[in-house]
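I'd like to ask you about the structure that follows.
Every protein chain but one is kept in place in this view of the complex.
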Amino acid sequence: MFPYIIRRLGLMVVMLTLLSIVTFLLFNAVPTDPAMLTCGKSCTPELVAANRIRLGLDQPLYVQYIDWIKAIFVGRTYGSGTQTFPCNAPCLGYSFRNGEEVTVMIKAALPITIYLALGAFVLWMVFGILSGIYAAKHHTEWQDRVIMGVALVGYSLPVFFIGLVLLIFVVVRLHLLPYPDYVAPQTNPVQFLQTMILPWISLAILYAAYYTRLTRSQMLETLSEDYIRTARAKGLPESVVVRKHGFRAGLTPIVTSAGLDLAGLLGGAVITEYIFSLPGLGRLSIGAVTEYDLPTITATVLVAATFVIVANLIVDMLYAAIDPRVRLS
Amino acid sequence: MSVATENEGLPSLDVVVPEATREQITGRTLRQIAWMRLRRDRVAKVSVAILLVIVFLAVFAPVLCGLLKVDPYTFHSEVISDNGGLPIGKWGGVSKAHPLGVEPGTGRDILARLLYGSRISLLIAGSAALITVVTGVVVGIVAGNSRGWVDKVLGRFMDLTLAFPVLLVIIAMSPVLEQRVVAAGVPDGNTSRVITLIIVLSVFGWPYLARLIRGQVLGLREREFVEAAISLGASNRRILFKELLPNLWGPILVYTTIAVPGLIGAEATLAYLGISVLPPTATWGSMLEESVGYFTVDPFYFCVPLTMLVAAVLSFNLLGDSLQDALDPKAGRK
Partner (left out) sequence: MKKSTSIRFGVGAATVAMLLTACGSSSGDGSTTGTKGGTLYILTQGEQILHLDPQRNYTGEDLAFASGYLNRTLTQYTLSKDNATASKLVADLATDTGTASDGGKTWAFTIRDGVKWEDGKPVTCDDVKYGVSRTFASDIITDGPSYAISMLDIPKGADGSSSYPGPYKADAAAQALYDAAVTCEGSKLTFHLASPSSDFNYTVTLSAFAPVRKDADTGEKYDDHVLSNGPYKIQSYVKKSKLVLVRNDQWDPATDSLRPAYPDTIEYDFSLPADVITQRIMADAGNDSNAISPDGIVPTQLAAVFSDPKFEKRRLNDLDPYVRYYAINTKKVPNVKHRQAILAAANREELRKIAGGIYAGDFADGVVKPNIGVDYAPTGLWDTLLGDKVPVTGNPELAKKLIADSGEPFPNPLVVDYAKTPTNDKAISSLVASLALAGITVKPNPLEPGGYYGVVLDPAKQGGMSAGGWAPDWSNASTVLPELFTPSGGFNMSQYDDAAFNAEVAAAKAMTDRGEQAKAWQALSVKSMQAALALPTRFGKEQRLQGSNVSGAYTWGPYGSYPYATLSVK
């Protein structure tokens, strides 16, 4: 097991390095001059030139890249004259648009996105898997059709529609909940739950629909295997067959999907965060995109992609732990 | 597959596609069985019928609009109230002249915009699906067939591509990419817009299919008939096209039917985020984006593009399910 872990960790470092290079090039080697984007309406050529030097944009691209990476580990100092400010490690850059270190903004936004993703994750896994199993058990009966029909419709609706309809009807029209106003759970647990419940539900609807389909097809697949017939033939109760034999075997692809979907969500659920006014990572990054705030865009893309790569690693490790054959391949 | 679809980076669909060749049946008979099953499947037939109608409406939009005497770009200020800009009359201004009502503010005919919009939406989704599928199949076959370092490099490249937050990168890169497209000699305007959209939607979809195809190819290469072909000294090309490809049609077809609705949804999501064709041209996405704000005051206006979009997406997904069942060699045993 140990050599496998080392090998995978090494590979992850290579991937992260590649990722940072691609991300950096994607946003910094563009025809648009990043220095032009630092000062907005009152841009003068002198201002652009000054900011270019302040941000180190006068350096060759590879030096900029090294500075950027170095800052993540040891920090750097921005500014000039009497107006310098340190950017402590891990420094992901300085956003001129917001007048703030990107790391500080990401740190503030991240917990919100984590709560959003985890809550929705639990909801969709529970509902998706349960209804998938139920549908599979009632394969070819009306229950199956109803569940699959609902799942397909849920899956086909645009995500902004689900969120907006929930918000307008549950909150604005029917006053069943107060308007979402995010607070940390330790500050006010009740308000936290009131705020998060609708975003959780609207994300969960989308994903649960998919997991219902996935679970169902996996179950149908495994339930038609020979060893399931054997188990039935042995006279085991159907519930035991489904739970112990059917579901277990069909679990692997569900775990893979779940890990990657969760990681993807941790990078920010752009539309859901927007509709429910949650100041999470998605909100931060989309705001950065609309304002051409390059340091913030680059950093949020890097962070989001890192989540996915790390999640890949974890999923692989889990496989390796479950299935010894993987370690050898 | 999961192009930017519902923003939050839709689940990765790769696992659902059946392994078309698990049983030792030759491609041809499997195809015949699948066809037979499909023809018996009522859901599949209805889905195909709906899709054909939608495609028909899109293709013949100019003719149909000419017959109905409606135009997507003509303003009809006379049917718009000066008190707030809503259409005059019930159901968002539905009348003989405007069968599905008119757009608030402008009075443009919604039916005409919907039909013309279908052309662009389907063009974008269809082209992006085509590019995604071709790229995915080629890369998948190359990776699966070559093994060794080529396979490794391609594999890492796929991982890397899949790691990016698709929606964000698309939004951030679109303006820059469009500049490049224009610089490459494409006429500036909607032509460059549409091409940019097709490219960004294709860039992130292919690795899913490539992975899937690679897995299939790896499996197929172990099969006796491929080994036999190799031992008989068949050329690489022959093995690829005569032995491997015919056995990959199943997964490719299923993937395509689920990729297209994903791409239609992705176009709508991008439009909601402000990345769309230039006005006055419409797409389903731009109509949804425009109308979603009206859904409490002029719900009919919002329902029209939504119904069209959901009908198309639903039909594709149902067809995908049916195809999958039809192509599943074990289906008969259940």
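So that you can tell them apart, the chains are marked A and B in the order they are listed, and the count of residues begins at 1 in each.
Here, contacts are C-beta pairs under 8 Å (C-beta built on N, C-alpha and C of every residue); 3 or more make two chains touch, one makes a residue touch a chain.
None of the values given here were measured: they were computed from a predicted structure.
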Full-complex contact with the absent chain, from A:Thr17, A:Asn188 or A:Thr290: A:Thr290
Residue, one of B:Leu273, B:Leu306 or B:Leu323, that touches the chain absent here: B:Leu273
Touch with the omitted chain, as defined above, among A:Leu110, A:Ile168, A:Ile197 or A:Leu313: A:Ile168
Subunit A, residues in touch with the chain not shown (by the definition above): 37, 39-44, 46-47, 50-51, 81-83, 85, 98-100, 108, 160, 164, 167-168, 172-173, 175, 178-179, 181-182, 274-275, 277, 279, 283-284, 286-287, 290-292
Contact set of subunit B toward the excluded chain (per top definition): 73-75, 77, 80-86, 103-108, 188-189, 273-274, 278-280, 286, 289-290, 292-294, 296-298
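Everything that follows uses one rule, which is that only the chains that are shown with their structure count from here on.
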Centre-of-Cα separation between subunit B and subunit A, whole angstrom: 23
Interfacial residue positions of subunit A with respect to subunit B in the complex: 14-15, 18-19, 22, 26-27, 30-32, 139, 148, 152-153, 155-161, 164-165, 168, 203, 206-207, 210-211, 213-214, 217-218, 220-221, 224, 253, 256-257, 260-261, 264-265, 267-272, 285-286, 289-290, 297, 300-301, 304-306, 308-309, 312
Subunit A contact footprint on subunit B (complex, rising order): 6-13, 15-16, 156, 159-160, 162-165, 167-169, 171-173, 176, 179-180, 261, 265, 268-269, 272-274, 288, 292, 295-296, 306, 309-310, 313-314, 317-318, 321, 324, 330, 333-334
